[in-house]
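A single protein chain has been omitted; all remaining protein chains appear in their positions.
Order of writing sets the labels: A and B. Residues in every chain begin at 1.
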Amino acid sequence: MTTTSDTAAETARTGQDPDLAAHLLRLGDDALVLGQRLCQWITRAPTIEEDLALSNIALDLVGHARTLYTRAGGLDGTGRTEDDYAFARADREFTNALVTELPNGDFAVTVARQLVYTHYAVLYYRALADGPDPDLAGFGARAATEVAFHRRHADDWTRRLGLGTPESARRMQAGLDRVWPYTAELFEEDDLVSRLAAAGTVPGPASVRPSWEREVGEVVAGAGLTVPAPRWQARGGRDGLHLEEFGVLVAELQSVRRQFPGGTW
Amino acid sequence: MSSTPTGTEREGAPASWEVFLRPRRGLSHQHMGSVRADDADMALGRARDLYVRRGDPLSLWVVRSDAVHAVSPAERDPYFGNARHKPYRYPEQYAPLTGPDERGSDGDHDQ
């Protein structure tokens, strides 16, 4: 077990920090996997305008993944590229939170998933922006701004569906019920995150949970809906233990790349 | 002060909104086109997605199309005819300030 001071000294000496790399991979995987799910909406959204809105969000998320993967490649000593992480890892090596890989469901499930992720991501990225690492802080500030627009989209739709018709209110509540058990994992602090937080390298995600609960609570209540209180809370994504559907998502993501070994793109 | 949809719109179709963008400093807001949206927040979001996929503009407005009052083409003459046939409103109708020598070359265009 590495101690905090050992890690800091190691980082200072080599510019490498496997813990931080692993943490950034988790954030990158969140962004890529959610982006991949949103790509599945395009040409299938309720309006052409929503095709445009969801693809805009997906585009930003893929951009976040690229930045995070590139940085991780410099920190874990492997020098891997963004594409190495996205296309050359096995399913079990992805460490996204399960909420990001939940199948799209109907539009309400997607809105609920967007609601919980975007509020978390804006808060966490803003906290990153205050951190000691200038590159990471710059990324956090930029990403928080972008996700704030996605958050607006999610808030607006939660309200519209919650207050729209009886059918949309029922579906929106069902969407919230569907995603809520998967939200706790976003704030989970295992040994890895605890070490990083203790060293002050990154904020612990648990630190943004009270704000998150207040914010989403307000949006959900404002939409005339109820914040679910699930007894069961999912975990496992951070350890590479995914839903069964995840294998299909990764297979699709990597299929072309794997069909053409040694290809250049 | 939103009014009911105009006669051309189908029951339940989202309202039309006019979109204005200030593309950069020093320019006024410019009419970009329109979007359809049920409410102002949605109109702003859609206007952003549709008209700001490139560039780095400063500001964005949306205005419900049915809030725009326009001069009817039938009234074009009463409204705009007044501006025609008043050559004395244009500076080139007058002796240039540069002196009589140059007058011949640039004083011919009044008609």
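We take it that a contact is a pair of C-beta atoms (placed from the backbone, for glycine too) under 8 Å apart; a residue touches a chain by one contact, two chains touch by 3 or more.
Note that in this section contacts and distances are computed from a predicted model.
Engineer: Out of "Cell shape-determining protein MreC", "1,2-phenylacetyl-CoA epoxidase subunit PaaA", "Thiamine/thiamine pyrophosphate ABC transporter permease ThiP" or "Aldehyde dehydrogenase family protein", flag the one the UniProt entry gives for the chain missing from this complex.
Structural biologist: Result for the unshown chain: "1,2-phenylacetyl-CoA epoxidase subunit PaaA".
Engineer: Going by the contact rule already stated, which one of A:22, A:59 or A:148 would touch the omitted chain in the full complex?
Structural biologist: A:59
Engineer: Using the definition of touch stated at the top, determine which of A:16, A:40 or A:145 touches the missing chain.
Structural biologist: Checking each option in A:16, A:40 or A:145, the one touching the absent chain turns out to be A:40.
Engineer: Out of A:130, A:218 or A:252, point to the residue that touches the absent chain in the complete complex.
Structural biologist: Result: among the candidates, A:252 touches the missing chain.
Engineer: Tell me where the left-out chain touches chain A, residue by residue.
Structural biologist: Within chain A, the residues that touch the unshown chain are 32, 36, 39-40, 42-52, 55-56, 58-59, 62-63, 65-66, 69, 82-83, 86-87, 106-107, 159-161, 163-165, 167-168, 171, 252-253, 255-257, 260, 262-265.
Engineer: Suppose we count only contacts with the excluded chain; which residues of chain B make the list?
Structural biologist: On the side of chain B, residues 1-2, 6-10, 12-18, 30-36, 38-40, 42, 49-50, 53-54, 59, 61, 65-66, 68, 70, 72-74, 76-77 touch the unshown chain.
Note that in this section only the chains that are shown with their structure count from here on.
Engineer: Which integer distance in Å separates the CA centroid of chain A from that of chain B?
Structural biologist: Centre-to-centre distance between chain A and chain B: 43 Å.
Engineer: Could you pull out which chain A residues touch chain B in their complex?
Structural biologist: Touch residues, chain A against chain B: 49, 52-53, 56, 149, 152-153, 156, 160.
Engineer: With touch defined as at the start, can you tell me which chain B residues reach chain A in the complex?
Structural biologist: It comes out as residues 35-39, 41-42, 45-46, 48-50, 53.
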